[in-house]
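See structure below.
As you look at this complex, bear in mind that one protein chain is not there, while each of the others sits in place.
Chain lettering (A and B) follows the sequence in which the chains are written, and residue indices restart at 1 in each chain.
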Amino acid sequence: MTDMMTILAQTTDTAEALRQTDPSMMTQMVLILLAAAFTENILLTRFLGMCPFLAVSRNLRSATGMGLAVVFVTTGTVFLNSLLYYKVLVPIQAAGVPIPAESLKLILFIVIIAAFVQFMEMLIERISLKLYVALGIFLPLITVNCAILGASLFMVNKDLTNAESLVYGFGAGLGWCIAIILMAGIREKLKKAKIPAGLEGPGITLIITGIMALTFIIFQGMIQT
Amino acid sequence: MPRFDPDRNPFYVIVYAAVISAAFTAAIVALHVATVDIVERNAKVMEQKAVVDVFDLGDVEQMSDAEIIDAYEQRIVRVPVDPAERGPAPTKKDGTGRAYVFAFQAGAGPDARPMAVAIPIHGIGFWANIEGLLAIDVETRKAISVTFLSHSETPGLGGRITEANFRNEWKGLDMTPPEGDGTWVYVGGTETVANADRYVDAISGATGTSNAVGDFANKTIPEYYAPAMKLAQMPRDQLDAMAAGEPRKPDTGETPGPPTPLTPEPQEEN
Partner (left out) sequence: MPPANSNQAELSPGRAAIAQLWHENPIFRQVLGICSALAVTNRMFNTLLMCGGLIWATTMSSLTVSLLRNYTPQRVRIMVSVLIIAVYVIVVDITMRAFFPDIHRDIAAYVGLIITNCIVLGRLEAFASKNPTLPSVADGFGAGLGYSFVLMLVAVVRELLGFGTLFGFDLGGFTGWWTGNNYQWVIMIMPPGAFFVLAVVVWVMRGYALRKEAAAEGGK
């Protein structure tokens, strides 16, 4: 019995110590970034953001544009949502107002994402018409990109701080961007291949995505954050 | 219908967006307020059902709600865990998380001591938070059963943690504090031969969820184990007193009540 107690005391002590010493902030951030971009790739391991991935990966140019837009929007909205969730929604509920934070956070997040995309659209329109024309068609697709809402929800689930969520959002967007660029590269090569008529387009893309997803499974659990 | 161009007036755009958001949010809040009592009652029944189930007190699917409540109230005490004993708080920044232990009594007399304890195991799964309970036999230090109260794992994939196949894997696991690397339970992997009595077969196809369950089980079991075993030495009347000392109002902050109300716990802000 006493043995057990000492072992227990030790295990809890180490855990306590680990949490308190806070293994250098930078390392933690890098780990969050790498995990979000690769081992927990939001597209290839969580399968979020599939529709724009299939629709816009036809050529490298538009895929890159879409990918970069997603990086930008994900970084911005995850951070914004993190601020609003922890500084507004949670305090309101803590003050005893009977609101279903669990449900309202979904509304909050999706509205912030839509508003952010809309705002970005207006801003780009003002700054550069050329960029607006290039990115314009992607903007509505970004709003319903499940990867972006998913990233915000993961931010809450992972219990990230505001600063961490900025890094996490960037990583998640980056992972999505990498995946769509990879896919576009493959599809460009596929143009030269002979594919049965019925399988062309979405069909073959689905099969390739399936194979890519299987390869990404090996990354699972390589980084523990 | 009046035809006008709503985009002309920026003021209208802002007011419209605000009014729509407020109206729909109000509708959701109203629905929430209208159902909150039912939801809380459901949650309580569901938790009691899960506890009766995890202690293996009967086939909960065959029992009526009244029988479940009866079995629960006769033989189970829900005791909050002293945060000082628990070690690092498992509570999340938004106030969710559990901090209590269930104790199951052999008899109802004031001197009866618990035969088994159920400790919470919780953490983030493949998608979101998973909350479970692990019942341990005090005498033999073997796992009686495991149950999962809430999860958001993919139905049919990670969601199969609630199914009998996976839960039965936990029955009879060795729950004495482990030596070596301190792993209480292996979920999946290659430990079958060396550590058969600590091995749980993973769910095929749901490696992510299985790994996550293993990770958080190994993190939370040691946090609750010692306090739970200490409670197991106490007689019923003492446990009842401790249970009564638990703040009834969920918003007093000490112990997050299960499972719906996200009770705030004053935590350091991020």
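Throughout what follows, a residue touches a chain if its C-beta (ideal position, glycine included) is under 8 Å from a C-beta of that chain, and two chains touch if they have at least 3 such contacts.
Keep in mind that this is a model prediction, so the values were computed, not measured.
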item	value
Displayed chains contacted by the hidden chain, counting the whole assembly	A, B
Candidate in contact with the missing chain, chosen from B:G58, B:G109 or B:P155	B:P155
Residues belonging to subunit B that touch the chain removed from view	1-3, 6-7, 12-13, 16-17, 20-21, 24, 27-28, 31-32, 35, 38-39, 42-43, 45-46, 127-128, 149-157, 159, 162, 204-205
Footprint left on subunit A by the chain that the document does not show	47-52, 54-55, 100, 103, 106-107, 110-111, 113-115, 117-118, 122, 137, 140-141, 143-146, 149-150, 153, 196-199, 201-207, 209-211, 213-214
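Keep this in mind: only the chains that are shown with their structure count from here on.
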item	value
Rounded Å distance between subunit A and subunit B, as computed from the means of their C-alpha atoms	27
Subunit A to subunit B touching residues, read off their complex	4-5, 7-9, 11-12, 15-16, 19, 45-46, 85-86, 90, 93-94, 96, 98-104, 107, 111, 153, 156-163, 217, 220-221, 224
Complex interface listing, subunit B residues touching subunit A	21, 24-25, 28-29, 32-33, 36, 87-88, 92-95, 124, 127-129, 176-177, 179, 182, 207-208, 211, 215, 219, 222-223, 225-226, 251, 262, 264, 269-270
